[in-house]
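The next block holds one structure in the form of structure tokens; read it before the comments.
Every protein chain of the complex appears in place save one, which is left out.
Which chain is which? They are A, B and C, in the order written, and residues in each are numbered from 1.
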Amino acid sequence: MVARYVGMSAQRGRQWWKVLLAAAALTVSAAARAQLAPEPLGRVEELPEQPSPRWVWAIDLVLERVSLIDTESERYLGSVPGGYGTFLPLFPRKRPEIYIPATYYSRRTRGERTDVLEIHDRKRLAFVDEIPLPPKRALNRISLNHAALSDDDRFAAIFNWTTGTSLSIVDLQARRFVAEIDTPGCSLAFAAGARRFFAVCPTGALFFLELDEQGNEKSRFLSEPFFDPRKDPVTEKAVRIGNVWYFVSFEGIVHPVDVSGPQPQFLPTWEIVSAEERKANWRTGGAQHLAAHEASHRLFVLMHQGGRDTHKEPGSEVWGFDVQAHKRVLRVPLRFPGLTIYGFAIEPDQSWPWGTGRLFRWALDRFFPAAVTAIVVTPGERPWLITASEFVGALGIYDATDGQFLKRVQPIGWTTDLLFAPYGS
Amino acid sequence: MVARYVGMSAQRGRQWWKVLLAAAALTVSAAARAQLAPEPLGRVEELPEQPSPRWVWAIDLVLERVSLIDTESERYLGSVPGGYGTFLPLFPRKRPEIYIPATYYSRRTRGERTDVLEIHDRKRLAFVDEIPLPPKRALNRISLNHAALSDDDRFAAIFNWTTGTSLSIVDLQARRFVAEIDTPGCSLAFAAGARRFFAVCPTGALFFLELDEQGNEKSRFLSEPFFDPRKDPVTEKAVRIGNVWYFVSFEGIVHPVDVSGPQPQFLPTWEIVSAEERKANWRTGGAQHLAAHEASHRLFVLMHQGGRDTHKEPGSEVWGFDVQAHKRVLRVPLRFPGLTIYGFAIEPDQSWPWGTGRLFRWALDRFFPAAVTAIVVTPGERPWLITASEFVGALGIYDATDGQFLKRVQPIGWTTDLLFAPYGS
Amino acid sequence: MRQDPGQESRFDQWFAALARRFAQRTSRRSFLARLGAFLCGSAAYPLLPVARAATARREVPAGEPGVDAPHGDPSRCDYWRHCAIDGFLCSCCGGTQRSCPPGTIQSPVTWIGTCRNPADGKLYIISYNDCCAKHVCGLCYCHRNEGDKPVYFPQRSNDINWCHGIDNVVYHCSTAIVVGEAKDV
Partner (left out) sequence: MRQDPGQESRFDQWFAALARRFAQRTSRRSFLARLGAFLCGSAAYPLLPVARAATARREVPAGEPGVDAPHGDPSRCDYWRHCAIDGFLCSCCGGTQRSCPPGTIQSPVTWIGTCRNPADGKLYIISYNDCCAKHVCGLCYCHRNEGDKPVYFPQRSNDINWCHGIDNVVYHCSTAIVVGEAKDV
């Protein structure tokens, strides 16, 4: 709908070409007698069995879906719908499936509410099955860590928020809802082993939930507070490397939590900003401001310059840290991921007058705020840093090893909320 | 979501103001000791009993609703949701209600389909009741004349399209579905009296359906063809003045159909474009390219300059005709209704540097294509011509008597599909 | 419509003046803002210099102009087969001009157009089968109306939602499939 005029301008262009064509047709037709054969109906595409580490999923809240993009070949591969409101897709390591905790009303925004865990096939990107859930899942602005898969893909935990808090446990092997287990005022859902999840409490403590083989509660454990939510809270957007979860606070303190043992180990904290950088007001912020690369033990943090309470402001740089050395090893100045309007990319091509293309690119990179709100890093050998800005359907691609800007991939939608690169090689 | 940065820029501004404020506060606080009282919770607005002729409803397909705007006071009054896909709201003359033929899937875009005729209260803009329909209503791009109310508001007819065609008849007094009545390949739904509807057939004929007191079929009648759909089809967007429906063809021929008698009377056709104008390629086009003013017997037609097959191209002028004299009495050059992005109006205000406001307005009106896709005229004494462009949430307002441009009313949404001014005084 | 060549120069003068003036009294950013505010509209509408969708799939059958020809790129609105299409191009949504994106269902019923293939100068009947059962694709919208008729003339109407003959009427995108050669009209 939205780009009807675009179609029309193309049409105007066509009127003009028609003249040439008429001519062309006459001349050509004598020569080339290429006769097109009738084509089969009903063809539907399928994806290869083996996903690529550079396949990236991107949530678009306006188009109500999560889209799959091959950043290597720069192809839009397809999408999976998300239902009403925000949602967090889950990507199992073993099964060729995608799980979507989704919410529906019988009349779109009124009537009866139904929550389900949807199972979609990864090859056909088609709905397969749904598992009914208590209609309680949290519909918060940023859905990161609002659901989790156990390390063996057997169980899913979905975070419920009704002013009270709980976790819905689903057995993905048996494809059935197991139990709703209350979490004493603690929020979110993080995996910590094959039978364990944890949540963050308002006190700054962690609440651990151990499951039995059926997925019912086996035991629970409340840790000591490891930070002060009133002084300097950690964000909800922690990322995991191996058995360590990395929480980062508004002021840039990294709180590593090792969940390998029976009890969580709060490893020594460290800072991502030096004294001078702090003076220069460098802070982390954004919707998805952390990313990790397992193999190289790298933590990537989205940074900007701003005062207090700017913990949701978009970023202008990404800083890469070695989580073992606690040292910064990479500093990537960011560019705006790409200009799209109503799903159309504004990008120089042959139709642009000579020189204007280079001018446009230069001006875009030179004068345009990077405005990056989400980052992710692809797994595997030569990792790529993928960036997005929430009001455009575009991806900025960088070499995650040396920070080199590689390319833009667009259009991929109308808006871009969160990014996922789940397919390790 | 979409305008987060706007909030932020405001925020930056605020940082600056804080300084002033701190100062201000100190000085002021001593003097003005205005103490704000706690405010009540739970307040919900209601509309006045008596609607105004200058209340205009505007469909926004991106925000999935029809919004009510008081074009006189320039206030956004509220909205009614529309369910999945395109829809045509119905506005009864007698009851303080709004009817929405709506479609829902149990899982948003999959699962079981349910079609209902929704009843919403005009004062509270709240859902009241729903009447189940056969899940067959047509979901075409432009919903104009896809449903109709009988002249006495007793019955509604909803156009069904499943490659076959039919009408769903609803008794609005008893609030119950009465019957699905097939229309032999004929489409759309127009009112022609208290117990009669008609549809347009592919042959260029009209199909009339007479109902009994219960709303069941009493008799049917197929007219002679009154135009040639292959040569010069009339559009689906006919408007009504008294008992005459005015159909206008792609080439600008007006086909008036008088439905007052037991049989339709095809009145003499007339043209809206002179020979010279035709040479200058003046054509009618747009999504909602016709409007009518009952009292003054005026027909308003959205016009543009373009070649064949431009019957959906946006308009640059509105021409007003006296349907009795078949003469043009008004020619209104149009302006772009207004620039909005993500529901924000780009409009000069005190925050703009001196002079830039006037420059902006001047440039907008001088260089910007009018790009009008929908028009409507308010009923009553001093009618207003209301214009909209489908990719912006803005209304352009003109005096429908002398064509004077009066003002812009914005923002009213993200996109604007169709307009309705149903409240005659 | 408002293409008045006589205005060209006046406009440029005005524009240069405007630019200087803005630059003097406001910061670069707000300068861009004011200007952008006015222009972005223009950009968003008929004037939009949209690039062909780089993320689209370009499947080019033998006997067609080829992706680099003006009408040869299936991801462009002016691809020759699109002469009567109204919808989102499946080539941009995970499918091609001849196949549906993963997880959608192709509607068996449809409307048709008659388009000329520049490569052989012949007219072909093009069937614009919709791909259905997933929410609207939203990429590469294209609307052309050669021979389009109102909805009461279905087989030639591109305003109709053609997701029918299957159990879901949710529209996702449109294909453009060659049915056969048409008699020259």
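Here, contacts are C-beta pairs under 8 Å (C-beta built on N, C-alpha and C of every residue); 3 or more make two chains touch, one makes a residue touch a chain.
Predicted, not measured: the structure shown is a model, and the values here were computed from it.
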Residue of A:270, A:352 or A:405 in touch with the missing chain, whole complex considered: A:352
Which residue of B:101, B:215, B:256 or B:343 touches the chain not shown here: B:343
Residue numbers in subunit A that touch the chain omitted from display: 84-85, 103, 105, 108-110, 113, 138-142, 161-163, 186-188, 199-202, 229, 233-236, 304-305, 309-312, 316, 336, 339, 341, 346, 352-356, 359-360, 363-364, 366-369, 371, 391-392
Residue ranges of subunit B at the interface with the undisplayed chain: 1-11, 13-14, 17, 21, 24-26, 28-29, 32-47, 60, 62-65, 68-69, 74-81, 120-121, 123-127, 341-349, 351-352, 367, 393, 409-414
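As a working rule, only the chains that are shown with their structure count from here on.
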From subunit A, the most remote chain by mean C-alpha position: B
Geometric centre: closest chain by C-alpha means: C
Subunit A and subunit B: spacing of chain centres that average the CA atoms, whole Å: 38
Euclidean distance of C-alpha centroids - subunit A vs subunit C, Å: 29
Touching two or more other chains - residue numbers and ranges from subunit A: 1-2, 4-5, 8, 62, 64, 81, 127, 342
Residues within subunit C bordering two or more other chains: 44-46, 134-135, 143-145
